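Right, I'll just put the structure down here and ask away after.
One protein chain omitted, others in place.
Which chain is which? They are A, B and C, in the order written, and residues in each are numbered from 1.
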Amino acid sequence: MTDPSAELDARIRTSFQKQAMMDTIGAELLEVAQGCVRIRAPVLPSTTQQQGFAHAALTFAIGDSSAGYAALTLLPKGMEVVTAEIKINLLAPATGPELVATGRVVKSGKRLSVVTSEVARSDGTLVAILQGTMVPVVA
Amino acid sequence: MTDPSAELDARIRTSFQKQAMMDTIGAELLEVAQGCVRIRAPVLPSTTQQQGFAHAALTFAIGDSSAGYAALTLLPKGMEVVTAEIKINLLAPATGPELVATGRVVKSGKRLSVVTSEVARSDGTLVAILQGTMVPVVA
Amino acid sequence: MTDPSAELDARIRTSFQKQAMMDTIGAELLEVAQGCVRIRAPVLPSTTQQQGFAHAALTFAIGDSSAGYAALTLLPKGMEVVTAEIKINLLAPATGPELVATGRVVKSGKRLSVVTSEVARSDGTLVAILQGTMVPVVA
Partner (left out) sequence: MTDPSAELDARIRTSFQKQAMMDTIGAELLEVAQGCVRIRAPVLPSTTQQQGFAHAALTFAIGDSSAGYAALTLLPKGMEVVTAEIKINLLAPATGPELVATGRVVKSGKRLSVVTSEVARSDGTLVAILQGTMVPVVA
């Protein structure tokens, strides 16, 4: 007998670990649930911008990935997703020690899934919101 | 006597070198002109996604930075820009050996600058287009 | 003695009534609260697209306006807002009899306000989500 949530968790983790970029920025999969994935990343000296805050690309990386994996939780085994498009609005400086992105599915579909993500600082301040479209592809 | 284009180039390079993220992903400032900045980055084993292509965050990083620096070229000395929002549409797999982002200013303003960027592979294939808003801030 | 919520409601209604486009599409201000505005519009024969559903421009019109007015509720008297940018993801056919847009403020600021809106059909189905930036201007 398999635990469906354990299976889901393992499936997302396997894909996550193949993303070298996630390792480069120190990102970690925090939580996997049906339609919702949370990813955390430290604000490292190696991922800052010119003012010393986390680079928008770090915020984007975990926002986009959390949203993509959220979409993937609602797709059958053997699928992957790619980002068709995503938009980020940056709300506050991305200061450390870490950022947490919470990706959610707004609408899951066979051709397209519409997703959002919120990225917050350790103190709870919202740093960015994202809204995008994921496309399912055969893995 | 100063060469205005040399001054501009130096100003953008100084800011660019402060972005640790650019160093982490191996990005390099390729060209600085009034209203147009080009940035190149290799597709490194450390910046890929689960299928082995460059991660969307790499494409985003150089697209966003090229657009931001393009905006900065039209602002007075002593200013920096931050991204208010930016949207990326991904068009083709981001394969190497390298990607080049060309950022351009569509409208420069005191409060907001509207910018675009195109990211292309070495073979010229367009990988992504971005459209966003930069906000000038005192450096 | 003035009722602050009545004052707010009157201020938003006055601006709304100046928007001829809202009248043209039959839109109506449904609810005004701090940081949240709801607008309703019928799906008229005059506002459809080629398949007989409401045109994306109708969905956009009430989504954008609800988000803009939500931003305005948090600004001082004597101000207006203009849309700097907004993105819409369309999720389902916009069938009638009517659509309701709920605009909300994610972050209110002196220079920029970040907003969202959800547009739903009478049966509750989400038709579109929007995410954008409003700029305060002197009225």
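The definition used in the following text is that a residue touches a chain if its C-beta (ideal position, glycine included) is under 8 Å from a C-beta of that chain, and two chains touch if they have at least 3 such contacts.
A quick note: this is a predicted structure, and the numbers were derived from the prediction, not measured.
Undergrad: Among C:29, C:70, C:86 or C:119, which residue is in touch with the absent chain?
TA: The missing chain is touched by C:86.
Undergrad: Would you write out the residues of chain B that touch the absent chain, in ascending order?
TA: Spelled out for chain B, the touching residues are 87, 89, 91-92, 106-107, 114, 116, 126, 129, 131-133.
Undergrad: Tell me which stretches of chain C touch the chain missing from the display.
TA: 15-16, 18-21, 23-25, 45-51, 55-58, 60-61, 64-65, 80, 82-90
Undergrad: Where does chain A touch the missing chain, residue by residue?
TA: Touch set of chain A with respect to the missing chain: 84-85, 87, 111-112, 114, 133, 135.
Simple rule for what comes next: only the chains that are shown with their structure count from here on.
Undergrad: Which chain is in the middle, if each chain's centre is the mean of its C-alpha atoms?
TA: Closest chain centre to the overall C-alpha centroid: A.
Undergrad: On a CA-centroid basis, which chain has its centre farthest from chain A's?
TA: Using the mean of the C-alpha atoms as each chain's centre, the farthest one from chain A is C.
Undergrad: In angstrom, rounded to a whole number, how far apart do the mean CA points of chain B and chain C lie?
TA: 33
Undergrad: Using mean CA coordinates as chain centres, what's the chain A-chain C distance in Å?
TA: For chain A versus chain C, the centre distance works out to 29 Å.
Undergrad: Give me the residue numbers in chain C that touch at least two other chains, ranges are fine.
TA: 87, 114, 133 - these are the residues of chain C that touch more than one other chain.
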